[in-house]
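Structure record follows, encoded as structure tokens.
The other protein chains are all here in position, but one chain of the complex has been omitted.
Chain lettering (A and B) follows the sequence in which the chains are written, and residue indices restart at 1 in each chain.
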Amino acid sequence: MTMLEVSLQIFRYKEGESPHYDTFVVQVADSAFVIDAIDAVWATHDRSLTFRRACHHSSCGSCALRINGVEKLPCVTRLTDVWDGHNPLRLDPLRNFPIVSDLVVDVSGFFQRMSAATMTITRDAEPFLPVSVDNLDDRIQPAVVELPDNLSRFNRFENCIECGICMSACPTMAADDKFWGPAGLAAIARACQKTDDPQEKAHLLALADGEHGVWRCHSAFECLEACPQAVDPAGKIMELRRELTAQRFKKKRRG
Amino acid sequence: MATLKHSKVISAGRWFDVRKRKMGMWAYALNRITGIGLVVYLYLHLAILSLLSHGSGSWDAFVSLARSPYFLALDVILIAGALIHGLNGLRVALTGFDVGIKAQKALFVVLMLVAIVALGTATFMIFGG
Partner (left out) sequence: MSLPHVIVIGAGSTGAATAHDLALRGLRVTVIERGEVASGTTGRNHCMLHSGGRYCVTDQESAIECIEENMILRRIMPDLLELNDGLFIALTEADLAFKERFLEGCAVCHIPARDIPVKHALAMEPFLNPKTIAAVQVPDGVFEPFRFCLAFLATACQNGAVVRRYTEVTDILCSGKDVMGVKVKDYRTGKTETLGADMIINAAGPWATEIAAMAGVSVPEVPTAGVMVTLDCRLNNMVLNRLNKPSDGDIVVPQRATSTIGTTSWKVEDPDLIAIPAEHVARMITQGEQLLPAVRKIPMRAKMAVARPLIARESTDEREVSRTFECFDHAFDGVNGFVTIAGGKTTTSRAMAERVSDMVCHKLGIAAECRTREVPLASYRLFYQRGQS
């Protein structure tokens, strides 16, 4: 295991001060992830550096930020995958969120949308294993699973970890503050898929059909590219559009 | 809680920022730029057509201007814009209704190749024939 000397150029902002970048040099293992380097800056250089993190394994979604301008989760991004070996690594907070301090953004608006979308964080598990968000090709042949005698189903958490990366990457989100955003619309789509109640479905579709809903998407597909959890927000937005269009035609035929 | 928000002006221009973005974002930005270009062209076109109401003299003057190579070059740019916007528009229409999303990048590449070929043909016809 070799040690690397990395320089990080980190966005800084404190209330009442102008935003600027600070550069720090830290020593980390070559197998380190970017979150470990940020941790090293905080621990050894500047305790006033504020940044979000909790799980360090892509389940909480809190650490999302931009590495050299591109949205990523630093906890699952290896340093050597994004660092060229000599230039400083630039860290910025997510786009399209108000900045609280340094790399910490205000996610209250984001969670308001996720709440209004009413998607529950759990879902039925797939009837087979393995399950992955990254394409593992044919490393392992999938196998169907049997259920235990005492359980009617296996369940798991939804892919979406509410990290906000898609919201940062979306150009419509940049232009329209009130846009539901890829995460919000994907959550509406999932909530729709999981409910049997026709009234609830109608309510959710009405949300998607609104002024800041699916029709604001302009197919940039940045959300699809940036999502670290294979939520496919673009696909879900288009599914909702198809559903809404089909509904309109049905109404025309009836009335 | 005081937070740092960017001004509305910067926000409005942020869709422009294609640095570090993927193909879909480039297609989106191109579509917007060509769209704006085509709208500007539409106004110009209508303004020029209104010359007809001023009699044959001003119209003939315009037509001789329109024959100059500089003007023909503008026509080529116009055709490029229309082809890009129209063909990419097909892609947006398809993916917008959940058709071919998985192939959206390939679709963009193919359609832009068609645009290039068509543009080449048009340029030849404008300047060559």
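Brief remarks follow.
We adopt the following convention: contacts are C-beta pairs under 8 Å (C-beta built on N, C-alpha and C of every residue); 3 or more make two chains touch, one makes a residue touch a chain.
In this text the structure is predicted, and so the values were computed from the model without any measurement.
The chain that is not drawn here is touched, among residues A:A40, A:L65, A:M173 or A:A220, by A:A40.
The chain that is not drawn here is touched, among residues A:A54, A:A206 or A:A246, by A:A54.
Touching residues on subunit A toward the chain that is not drawn are 1, 14-16, 29, 31, 33, 36, 39-40, 43-44, 47-60, 62, 75-76, 100-101, 104, 106-108, 110-112, 114-115, 120-122, 125, 129-134, 136, 139-140, 143-148, 150-151, 154-159, 161, 229-230.
Keep this in mind: only the chains that are shown with their structure count from here on.
Listed in rising order, the residues of subunit A touching subunit B in the complex are 13, 15-16, 19, 68-70, 95, 98-100, 106, 169, 171-172, 174-175, 177, 217-222, 224-225, 234-235, 238-239, 241-242, 245. Only residues 1-5, 11-12, 14-15, 17, 19-25, 27-29, 31-32, 91-92, 95-98, 101, 104 of subunit B touch subunit A when the two sit together in their complex.
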